[in-house]
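The structure that follows is given in the form of structure tokens.
Chains shown are a subset, placed as in the full complex.
Think of it as A and B in the order they're written, each chain with its own count starting at 1.
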């Protein structure tokens, strides 16, 4: 940790802080500069944070040197983690396509979509039973009924299922009916929920918050990992920027960065990441090429009648085209679908 | 609602959509343009949303005309709402200063800070017992013990108290011990929590999410209002932008906008809104001038030893200076402290 003092700070101020650092069992460093004094503190930065040096009026700035996340970093585990989702291995040399409707709306709708996506090569089924909606007047999901329909689809077709958990009170029920719990973007920093899913052993699909930094995403994963659940997939789903032509800005820089700094698998959501149906296929190809381990895509037999997100759902022809389009890029990446 | 069709859409496509609009009990409008057809649908937009016209492949864009929030808007209630917090009336012609430590750390620390802020004119006490922290390795708050200390301080000094609720399971306990429940920025779209606090009658301090739009903030308030609790204060606490010189960018445009569009009181948090101790006083003066109903400020007897946010906490001299500095602006605004 580097501690920059204010221009007014004296040698005595510096000595007092150096003593604090030493008392905490760390190695202090004194670096008198031309314009001001700079101090250093070497050792475990987690201990250092407890000194709260940034609150000292003689201190202008405290700069951490190392990352705050540990368990999910490549420094702790150099090789890729592989997460088992049903019979699938995510994070190895397969490229996984998870698809299905935004919301579970009925048995017919779900089974129709599930068969459709399976026909063209999707290997897992997504579908929301609890829906976080910006307005209280929007469709809020089928709830537990929806979860039962996901279980039925899983039993009938063998596709492992992914569904969003919004509250601690829903965790048990989700664990009973589905194969993977999704933490949505709005809940990425709902720490009670992170700890609760961290106490299960279910695979977790952790979506990046709407304006979360990459570091905050990794720290959210660290909460789950630290609570005991190591089956975590990170999900890039677009960030909020000033651009309005697309719903969000899909941050593929983040995917490459995450693959280099963390051992966890990374899934891309081009549906929310673009919010524009015509952009889903080109961005899915880009997700393959940048090194993602899979995509999660919204598909619906009849997007016109979808109760949510219809404008970004793929219909059968679109979905067939998506799968056909990504195939050569999956091969170029040295992976298989 | 305005519906812009794609360039390829035909008159027959338009007629099919116009029939849908009419069936929904709304008035359809046909507007053939030079380059493409535009349709209109007049009536309650909440009904219109259920048509999901944006999912129709002939539709390029659907533009709502009116706001989605209703109950919290000035169109529904033209006069200012006044929220009662203990013996205080927030939203009238008093400017309310809420102050206290970021976290409750001990009885001594809390009582010391509470007496200090009361001495200089703060009329309510803030203090976190449950703390949302980005890293699992940071101090997570005292929990229920902290709430009890807040209750003690309230009994001893008569200051109503404000504390953050992070989970549905904490709502009852918070209601028992404190006078106002804060929804933090990370939970602004935690809809289960919004509904849960909406079922109480406690005053709610609803903080704007880190990158929430003004409309999303009002829709979050609408969730609480719609659930039955009308005692809501909105809180602008800075938004995330590309600027790194300050922790957040305090959006005072939003304060003026909220005061014009909504009848709810608006509180400004200059501590989180700047993240820089030296900027808190000038931005507090600006908050008064722009029309806010109050501020919520972090203060600590000894910021150097604070377990969280010490770098942005005011000490006794700073806090005295803040109160003295805002006084002439409160008077200029025609209000009293």
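Definition applied: contacts are C-beta pairs under 8 Å (C-beta built on N, C-alpha and C of every residue); 3 or more make two chains touch, one makes a residue touch a chain.
The structure presented is a predicted model; accordingly, all values stated were derived computationally and were not measured.
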Where 2 copies are displayed, count of copies in the complete assembly: 4
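Going forward, only the chains that are shown with their structure count from here on.
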Turn needed to bring subunit A onto subunit B - CA fit, degrees, nearest 5: 180
Contact footprint of subunit B on subunit A as seen in their complex: 46, 49-50, 52, 54-57, 68-69, 132-138, 166-169, 186-187, 189-192, 209-211, 216, 219, 222-223, 226, 240, 303-307, 310-311, 313
